[in-house]
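In what follows, a structure is listed as structure tokens, so that the remarks can point back to it.
A single protein chain has been omitted; all remaining protein chains appear in their positions.
After this line comes chain A, so read on.
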Amino acid sequence: MATETAYDGAEETGGLVFHPLDQFIVKPLFGDGPVHWYTPTNVTLWLAIAVLCIAALFIWGTRSRSTIPGRGQSIAELMYGFTHKMVEDITGKEGLKYFPYIMTLFMFILFANYLGLIPMSFSTTSHIAATAVLGFGVFFAVTILGFVLNGPSFLKLFWMSEAPLFLRPIIAVIEIISYFVRPVSHSVRLAGNITAGHAVIKVFAAFAALAAVSPLSVLAITAIYGLEILVCGIQAYVFTILTCVYLKDALHPAH
């Protein structure tokens, strides 16, 4: 709780106030008590909104099951087709078994990213805690799956049989290091992109308090916001496509 009081103390200073990271503070929804693991917080609220949006698009949107789709159903079908094609293209037909998991990941990250762009909202994917769960979840799932499906021959992933013999151990070491760095880069990439964009917008927003630079500041916010719209989609896509690539390694470990 010490950190929270530190933020509170910062609020009292006047003038040009920079709180670019305050938007990421996890607060209880009701009251000011400590954040237990079960406490409903703003994280809970925005996760729930993401779940509701996904339900609205994919369940309410497709309720008519029409052969000629309406607007909502078209979007749901496009998302389905896009993800389905991506999984099939990268992992092959065997990977389609895992399509619902990948769809879950993709839709969650996509909706969480875009909901985070709503002013005054909370970006759940800006937290390393959330993205690390996703990234390490993918890492452990794919590694376990690789060993379950291929047995010890999964280790061939690290042994380049095409390389000259004396280089193979060196390559294997590099491959193993890169394999274990994967979940870190996977999760930090997403959280870092979202955090950075939101923080930059907040910094420009703070400058808007100065009348002289406020038009420039508003322009900059607009530009960064446009960039963020791209980043949110691209980061969700990148996360998903990397998940597919890792899954492909588990299904077909031989290079």
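The criterion applied here is as follows: contacts are C-beta pairs under 8 Å (C-beta built on N, C-alpha and C of every residue); 3 or more make two chains touch, one makes a residue touch a chain; residues count from 1.
The rule is simple: contacts and distances are computed from a predicted model.
Peer 1: Assuming one chain is omitted from the figure, identify its UniProt name from "Sec-dependent nitrous-oxide reductase", "ATP synthase subunit b", "HPt (Histidine-containing phosphotransfer) domain-containing protein" or "ABC transporter permease".
Peer 2: Protein name of the absent chain (UniProt record): "ATP synthase subunit b".
Peer 1: Considering the whole complex, which of A:195, A:217 or A:235 touches the chain not shown?
Peer 2: A:195
Peer 1: One chain isn't shown here. Among A:62, A:91 or A:235, which residue touches it?
Peer 2: Final answer for the missing-chain contact: A:62.
Peer 1: Pick out the residues on chain A that sit against the missing chain.
Peer 2: Residues of chain A in touch with the missing chain: 1, 3, 6-7, 9-10, 13-22, 24-26, 34-39, 41, 43-44, 47-48, 50-51, 54-55, 58-59, 62, 65-67, 69, 73, 76-77, 80-81, 99-101, 103-104, 107-108, 124, 126-130, 133-134, 191, 195.
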